[in-house]
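Missing here: one protein chain of the complex. Every other protein chain is in place.
Per-chain residue numbering starts at 1, and chain names A and B are given in the order in which the chains are listed.
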Amino acid sequence: MVAMSDWVELNIGPHHPSTHGVLRLKARVEGEMVREVEPVIGYLHRNAEKLCENTFFCDNIIYFDRMDYVGAPGMEVGYLEAAEKLLGVFPPERAVWIRTIMAELSRIASHLIWLAAFGLELGMLTPFFYCFDLRESILTIFVEASGSRLLTNYCSIGGVYQDFNEKITDEVEKFVQDAPKKVEEINSLFIKNDIFISRNKGIGVLDKNVAIEYGVTGHMLRASGVEYDVRKAEPYLAYSKVNFEIPTSTKGDNLARYLVRIEEIRQSIKIISQSIKKLPEGPFFNPKAKKSMMIRLRGDGEVYARTESSKGEFGVYIVGDGGVKPYRVRVRSPSLRNLSVMRELGRNVMIADLVSILGTTDLVFGEIDR
Amino acid sequence: MSLLSRTYSIFSILGYYASTFITYLIDSIILLLVAAVAIILTIYFFRKYMARVQLRIGPNRVGKYGTLQLIADALKLMGKESILPRLRDDLPYKVAPILVFTGLMIAFSLLPYGSFFWIGDVFISNSGVGIILLFAVLAIMPIGELLAGISSHNKYSLTGALRSVAKDISFEVPMMISVLAIVVMASARTPESLNIASVVSSEILPYGILQPLGLFVFYIGMIARASYSPFDMGESESELVSGYSTEYSGMRFGLFYVGMFGTILLGSFIVSLFYLGGYNGPYQWNLGLIYLLIKAVVVIVISFTVWLTMPRIRIDKFVNLGWKYLFPISVINLILAGFLTLYLGW
Partner (left out) sequence: MEVKEPGRKIPLVGSLEGIMTVFKHSLMKPVTVQYPEEKEYTPDRFRFRIFLKLDDCVGCTLCEQVCPNKSIKMETVKRENPRNKRMIYPDVNFGTCTVCRNCEEICPTDAIYLTHVFETSRTKNSFLYSPEELSKPEDEVVK
């Protein structure tokens, strides 16, 4: 055993190809082995929670877009769940279904980005572009519906920005038909590869109890054997009316996390295909929140709403003091909790494994630093 | 007649020593230029092929179909400031890229390239121990990588260099044993079994068919020698930024880059010479070079596809692979080759 003073401190990040975003990992290495790792965050801090206190309820959506910038509509849904409860303005039935479709599309978009980056971290150059090719069809739906590709600002208080028209529903139906084949193709590039399996099987095992202690949610918790998904545990939007399953695994390693995520993509496609069939006719906007009323909505009291974002349980806590602006907004971000187990996972692994563990954690820094 | 003897006959009036010197000088310069152009074409082809595989178009702005892109890139690299780390070990830091490049170019000069119409046989040196020379020269390149890694005074570089060394010791031995199997087979057919040209001409049936295991081991060795994915642990981009070449910029980095693609080209030449019949083809009409090029391009396409598909293997897994799988396989291959030669007389 080498003494601790012989360990070399290796900074992985903040400028490093594999820490997508600006994570800094202070790793103490002994040769190839990482003995200790300490994540350092805060390089992307933009004060989003404080900014939310200075703007109207309707304006805050844009800050939530920027928290998980790879799947923005999912974050908007999370914020609006809380804000609408506080303001007492609820969306009509059609808007609820539209939001469900958008949230699931954004989940797939986010998972595809993760898959692309994960492949790149393992050294696979090509699946990256196939993932982006598939994601492009989702972004086409986003831009068709909301006018923006990335930061959509599509859902608004009391409904959605504009209705789904014929063209968008056609696009969604086309996506639902094409996507499964493409997902399977991308999946086959990963899962059939011997080196991929050897790099991920049994690496970064997260124990069930450790995961629960750290408050880990999302795919990391499910891969460790806890069947917990906010969409089932506390259904919001239209999730109680659609059929889907929660993928779990008892292994808790990188491969389990990967498989859980791939299965989540399949389940999301299933939800979208059901939702687009059940999409009811009717208004897409609550008249109580019509555009001239936008800045006059007042909220009093405090609410906490949780949703299943693409990374895990996303909670929003809003306190209103009866004014047109929130008194306090607080976000429980899933990525931060998922990152916090890095200390446990990054003990006595190799540098290459540290990078692949970091890859399966799927961090988005807009969310962690807020 | 060969390229060498044609050049020699032009300068033969100058006397033996002067004409020999000038002949080799001129042929080396020709080789250097041709090799440089070939490497540039390889890089261009890689970029185009990678783009098409990834549903992109690839370079298409500089020149027709982006053909001048690589020249533009080279000019850019030359024009860039060479940033030197303050705590570097000066001499090895500067020698390392040159060592890699020189090793590569010497290795190119040792190969026979077959005949080409009126030029005749294209080769620079026709050593009697060409195989030993070739692999000795190939062993220079990892020294360049090691020097680069250690002298950069960077933790990433050092780790990358150590990984390179660990990689080299685990694939070189199986690779050399599989080459030995070829020499064993060739020795039954030709008196000069260490001369590359005579080994290639003894291939009535390509050795790749007689020794598929040897081809497998040697090809993996060549991938590892060129250090691209799946065996790019030395400069693994997502882990060690870019490994031993992290601190290099400008043309020094360019030499490493050229060295890598040059090794791919060289490796595909060696594989097609030793295992795929080299410049032997169905019609012996002085088309040897063309056959060799076709075979090399096929090997290059396979290499690039492997590069683009495979994830990076972990270094300890690679050491395992080298000693626990490749080494026994190559020994079995050697025994099989001996058996085939001695008892069946193939």
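Structure notes:
In the analysis below, contacts are C-beta pairs under 8 Å (C-beta built on N, C-alpha and C of every residue); 3 or more make two chains touch, one makes a residue touch a chain.
This structure is a prediction, so every number in the text was calculated from the model and none was measured.
Taking the full assembly into account, the omitted chain touches A, B. In the complete complex, the hidden chain is touched by one of B:67, B:187 or B:309, namely B:309. Within the set A:36, A:49, A:93 or A:144, the residue that contacts the chain not displayed is A:144.
Only one of the listed residues, A:10, A:41, A:58 or A:276, touches the absent chain: A:58. Here one chain is not drawn; of A:123, A:158 or A:247, the residue touching it is A:247.
Interface residues of subunit A facing the missing partner chain: 55-56, 58-63, 126, 130, 133, 136, 143-148, 151, 153, 161-162, 185, 188-189, 191-195, 197, 201, 245-251, 255-256, 259-260, 262-263, 291-292, 294-295.
Although one chain is not shown, part of subunit B still touches it, namely residues 49, 51-57, 60, 305-306, 308-310.
FYI, only the chains that are shown with their structure count from here on.
Remark: subunit A and subunit B have CA centroids separated by 45 Å (rounded to whole angstrom).
Interface residues of subunit A, counted against subunit B in their complex, comprise 8, 10, 16-18, 31-32, 119-126, 128-130, 133, 189, 193, 195-196, 198-199, 350-353, 355. By the touch rule above, subunit B contacts subunit A in their complex via residues 50, 53-56, 155-156, 159, 162-163, 229-230, 232-233, 236-241, 307-317.
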